[in-house]
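Input: a single structure, listed below in structure tokens.
All protein chains but one are shown in place.
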């Protein structure tokens, strides 16, 4: 396993605070969504990333606008970090006309080409060949952009992920494969869906490196991603980064998650990426109470504004059910 | 890579001669088929295994009747070794009523359940999940049978092979995965379809062992297979055996194979599995001229009889085009 | 007779068949301890063991391929797609592997698998949790396709599907899981594959439908009855092979036919029914066969959009009125 140099890619104090802002914004967004589901204001398709935010922030932080992301269903935060406003994302969850898909679907089933965001179908793994296709165009053009392709440890068992990794490896395409290993695939623990511990081990079979890292450590994720990106930009091809993590909520907001123990959940909550990072920032004297309050206030205001925007947005016109089928 | 103990699984002189018989029968069958294609007597779907016979013989030799095989398109010989007569196989290639599929298809797209032979579709890799399903039933019943699943290095890139290997590994199913790496996938050399040299390396990603062996050495193939079978029967799960080999003919009998050099072909012809094995048998004094003549005569007679049987067999009745669609 | 919901009827059929025949087993994503995304297989793993209600990795192609393999050794696997929409990921194993098996084996083997697929909309599912995939499979020789609309049929058709020696696609409509409640016989009542049911008798217009649209159709028929239009509602139950005789018999009375389905219009099942009726009963038609269907569009998530697309009693009433007037 290539070692991760924790301090290779330097971050300014400002950048570190920005990371904290994103962690908090994404957490707050998902927490609010969870409430909105219970209130019946958002109907379904809500897959909380609470507990996994460090992966989203660590992988997206510092991406160029032209870099592409191909997120999985739980990665709503990646859309925010790539430039979609919280209001538009909230409207998307509300299926309002102002959402990305104009109400055609919720969740992350829509994309924004200008921002380098691919919106997948529901079909797990199906985003990875698309990621390879995007990366192929960068290679053809000799651009130094990269594509980040996300999938769960469960989705890693789909044929699409295999076909995509093999193709990307063969042509040394600039893709970073990010496996979010949160122990469960819906109700199924990893040991019931594969005989290995580290999905990262599969990379070798495609001719590139795989690393398994602490997915709850935003800096570790950032360092690993930046390393992989640097290699990809240099023409050295893909890397598979497996981020070990855990989701706090059920698979979706409708899942009571009886299949796991309270102890397991508690253990992982003790590894919450947010306080870990906050403590680190305080210890490095990057963060103080004023700054923290500033960030928290900003986050609260943005989420409130997003909900207001979504609530106030119109529903799509019924006739839009049959438009945009063809260009 | 687990080492192969070349002499672990003992063979009697009689068995060694039987192996030679099979090598020669399969070679002769494919050579005759090649002529029949050029004569226009057999229409298409002919994928010669000439040069690769050691894999077929080494993997099938000693299988129990209840063991199952799931061959690839080039493995006509496996059908013979599992008990289908050369006449019936020839009739299958002629699309006669006496063929396995009664003329519905040619080649290996038909099976014989009583003999433990699965007949795949054309879709490469699609036999491997079926192999896992067969193996699952052995596990459920606590039988000590095994399934041998064959695929080319080209087919190893399909999603199905990934999904099947992962499932088989997870449940330690009694499957032996045999990858026949003959350097080319139709016209495409292996380095243009994957970034690794040994497909065997992929096994690790599924939690079982992979070995790359000389696929032109029938005894090496036999030893490796028997070792894998022993582990499978003992409940230790799958093994991936990658057999390095080469096909002498084009991809199908219609392919002139311009994509490779004469030198490459000549080099591989010098590694012909048949003389290698013959020389070995002579040096061990298992084989002499009389015995060789006996085998060659038998083979010639059987192939002649097979062709006569196929030629003399009736075509299917036209109405059979629409029967056997439903049970 | 006791009444149970559609969802429980499916579970009961699975349990009874698994108890009756040790070769019957269930496999799919989360079907083990969790009992499946909709709770259909709840309790089965506890009762029958890990391998008879088997959690599979996310790999639909493998799930179906494994089923085919097991069926070749005499098993009767029931594969669950978590949502019917994902059946596209196992498409090849169904239409090429399973559907052609008996044919290519020269009739010497069969492939008794069932693929259960939760289908249909009106459940806030959106583009990939609402689809109606029946046409793809009705079009393919070698497969059977069933689509129960009542709890009774959900049980009886699943039993028939499991005992059938052919690959059967079993389409269970998510909208009906808890809404279709009714009498269901305990034990071995089989609903035969290939037989439609007349849900309401009537003499003026024949309405042929299936799945969740049976509910909307019956509602429409009730309303039409008040206007004096007397509709016969036929629930196909089996989509392949569909019950031509039942449709023709009703048509002989009414001479007017409307097909209603939730699937999109173009090459939805209505097209085939219309074409066959034209070919074989042209002289019986006093009016053209008409269709009320989903438009040729995807299944949007927004309720506003989805209701625009879904067929409903209003649209059916209007179509029947037009037919009756014709």
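All chains are identified by letter, namely A, B and C, in their written order; residue positions are counted from 1 within each chain.
Assume a contact is a pair of C-beta atoms (placed from the backbone, for glycine too) under 8 Å apart; a residue touches a chain by one contact, two chains touch by 3 or more.
Since we're looking at a predicted model, the values are computed, not measured.
Every shown chain touched by the omitted chain in the complete complex is listed here: A, B, C.
Checked against the hidden chain, the listed residues A:59, A:128, A:181 or A:216 yield one contact partner: A:128.
In the complete assembly, the contact with the undisplayed chain comes from A:110, out of A:59, A:78, A:110 or A:181. Across C:14, C:40 or C:269, the residue that sits in touch with the chain not pictured is C:269.
Against the chain not displayed here, chain C makes contact via residues 85, 88-89, 91-92, 95-96, 99-100, 103-104, 127-128, 135-136, 138-139, 141-142, 240, 264, 266-272, 274-275, 278-279, 282, 287-291, 296-298. Touch with the hidden chain on the side of chain A covers residues 99-102, 104-105, 109-113, 118-123, 126, 128-137, 139-140, 159-160, 163-164, 166-167, 170, 323-327. For chain B, the residues touching the chain absent from view are 43-45, 95-96, 101, 103-107, 109, 121-125, 154-155, 157-159, 185-188, 192-194, 259, 315-322, 325.
Here, only the chains that are shown with their structure count from here on.
The greatest centre-to-centre gap from chain A, using C-alpha centroids, is found for B.
Centre to centre, using the average C-alpha position, chain A and chain C are separated by 37 Å. Centres computed as Cα averages put chain B at a distance of 41 Å from chain C.
Inter-chain spacing, taken between the CA centroids of chain A and chain B, is 45 Å. Each of the following residues of chain A touches two or more other chains: 157-159, 192-194.
Counting partners per residue, chain C has 56-57, 59, 61 as the residues that reach two or more other chains.
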